[in-house]
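Report on the following structure.
The complex is shown incomplete by one protein chain, all other protein chains being positioned as in the whole.
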Amino acid sequence: MTENIQIAQQNIYKPAIMKIVDRHDEAPGVRTMRLEFQNPADHELFKKTFRTGMFGLYGVYGEGESTFCVASPETRNEYIECTFRQSGRVTSALANADIGDLVTFRGPYGNRFPIEEFHGKNLLFISGGIALPPTRSVIWSCLDQREKFGKVTIVYGARTVADLVYKHELEEWEKRTDVDLVLTVDPGGESPDWKHRVGFVPTVLEEAAPSPDNCIAVICGPPIMIKFTLISLKKLGFDEANVYTTLENRMKCGVGKCGRCNVGSVYVCKEGPVFTAAEVSRMPAADL
Amino acid sequence: MTRILFSDKLDNCVAKWRSAGLAVIGPVQEEAISRYAAVEKGTDFDFGTVLPDRSLKELFFPQTEPMLRYTIKKNEIDTADFTPPQGKRIIFGARACDASGLEIDDPLFGWDYKDEFWFQRRNESVIVTIACTKADDFCMCTSLKLEPDSTKGADVLLRPIDKNKGWLVEELTDRGREAFALISEYLQESSEPALPTVVVPEKFNLDACVTWLKNPENFESKFWKEISMRCIGCASCTYLCPTCHCFDIQDEGDTYSGIRRKNWDSCSFALFTMHTSGHNPRSTQSARWRQRIMHKFNYFPGKFTVNSCSGCGRCSRQCPVDMGITETLQAISNL
Partner (left out) sequence: MITQERYRTTVKELLANGSIKMAIGYKPGSTPDRRRPLFIRTSEEAEQLVLDSTCVQNLSGYLVSEGLLSDEKRVGIFLRPEGVRSINILAAEYQLNADQIVIFGFDSTGREVRPLDGRSAREFSGLLNELKEKPLQIYKEPLLERIEKMNAKERFDFWQEEFSRCIKCYACRQACPMCYCRRCIVDSNQPQWVNTSSHTLGNFEWNIVRAFHLSGRCVQCGNCDRACPVNIPLRLINQRMANEVLDGFDHFAGLSATQEPVLASFKKDDTETFIL
């Protein structure tokens, strides 16, 4: 699964400077920003190395860096999109930045989803809450070359209707005839005009009962959702080797030195963040 | 016939190296602690201590290090690189465990992404190890399959001769030969025998420990809670360790200018792995101690085929509550 990319740079901790060219709010406290490289050489390197699934360290000088995925697909590498919840020091500073402001980006780091291996297969995307961004990168990477894949099913749930992110894209996927979209919110989270499902993701998934035949599942969500969704996928007959997920651990360096993203023997920043469920099951559960 | 460096020539050697542009560093006894520090003359050295309080690591990976300076103007950010201090240096009188520690961490700082802050210093340093003729209750290099005269990480190995008269010289690398060519006029041929190295008793069975650690069933063993119950969660073991390499990245300054630094950090701290959400994968002290042991003797060797421990014993020697790697691995050996 590991594919490492050499970054030919003297100071490996030096970030690229990015300009915020667009931003919009997804849900309360959740924002998406589109960033453009200021230095063409940084951009060229990004285009050469970025594959869907990789992550970066987004930063504001004076505050620090924060790790999240690249939410835009590898098929659209003219810019970087990231989606984050304002919660700590760095994300607050990012949230305070305006269009035209400069921020920093270090990466892309980590491994990728092996999309070529998904060719000719049915795809099942399962996501919860603010974990749609990494899934969205894969979804668009596949939809942008739609003819290479079989049936595409997206199951997405959030606590409430307000917490659903990428609402405009959800509408677009809903309209598409080549995508099956199953939306759900937790019981009590529905609005009066909510016309989709109500229930937790694992339950809704079991009701939708996608076939495991020739199917790859990509699942991303809070640990508790992943835990129960994996059980549901097993019930539906999915093989752990065909189920992919991404881990999000606290990181500082992103390049396998600083030591904090370890789960068992795995350095999430270098060997991950993309793992198959089979690989995750070999990690010590208590350290996840 | 081997060549000998007599102690009374040390002053000349230091002067020679310094005039050739090498900074000379060695074990020094300061008022409060002993450490590896710059020396100006032969008498500045203190070869009498078993092991300096502070490890050699900090000369390659300091406790705080500036990585870049940022300056923010309107619509413009300027990032300037800091380069690690340039300049050749000779570390004279490293202990074998400390020198080994450097070599142990090389692959970590070098896998795929090369950390120049480490390698710049590594490439510019000549390491002269002096074999140990003394040890204390905490030394445990032999338990790690190393020896008091290990050459790991060393460019030159010196073996003490009797009555502190000097050392037999064994040049190991080109870098070492180059540095000693500078002082060849002070070396003498001699047949004087080296003092025997100290016998450090083996304290635990490393292979048995590793086998136990690798068994996934033992990850959740109640052993971890018992052995770490008195751990107070400070970082003295990790910070004095010659191989612990974890760090934090912190900005110092304001919105207009400042410095981004790399600071030592420790898996002993609860905050080390704490997610912003409040979820902490290692939320108890026992989980954190388990991580330290597992990382050193299971995960790290799994990646880099070498244990992340050189047996210096500082973790046990300095622990405020008398814990340490030795006790834990002894307990595992006896399970």
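Here are some notes:
Note that the chains take the letters A and B in the order they are written out, and that residue 1 is the start of every chain.
Convention: a residue touches a chain if its C-beta (ideal position, glycine included) is under 8 Å from a C-beta of that chain, and two chains touch if they have at least 3 such contacts.
Since we're looking at a predicted model, the values are computed, not measured.
In the entire assembly, the chain absent from the figure touches the shown chains A, B. Across A:Gln10, A:Ser92, A:Ser211 or A:Ser281, the residue that sits in touch with the chain not pictured is A:Ser92. The chain omitted from view is touched by exactly one of B:Gln250, B:Asn280 or B:Ser333, namely B:Gln250.
From the options B:Leu195, B:Cys234 or B:Ala331, the residue with contact to the chain not on display is B:Cys234. On the side of chain A, touch with the chain left out of the figure occurs at residues 88-89, 92. Within the complete assembly, residues 32-33, 53-54, 63-64, 137-138, 229-230, 232-236, 238-240, 248, 250, 252, 261, 263-264, 266, 269, 271, 284-285, 316, 318, 320-324, 326-327 of chain B touch the chain that is not shown.
The rule is short, and it goes like this: only the chains that are shown with their structure count from here on.
If you check the complex, the residues on chain B that touch chain A are 67-68, 70, 72, 75-77, 79, 81-82, 108-109, 111-116, 216, 219-220, 245-251, 253-256, 258, 260, 262, 265, 267, 272-277, 279, 281-282, 287, 291, 294-295, 298-299, 302-303.
Those residues of chain A whose C-beta lies close enough to touch chain B in the complex are 4-7, 10-15, 17, 61-65, 87-88, 91, 100, 102, 104, 223, 248-250, 252-253, 255-260, 262-265, 267, 270, 284, 286-288.
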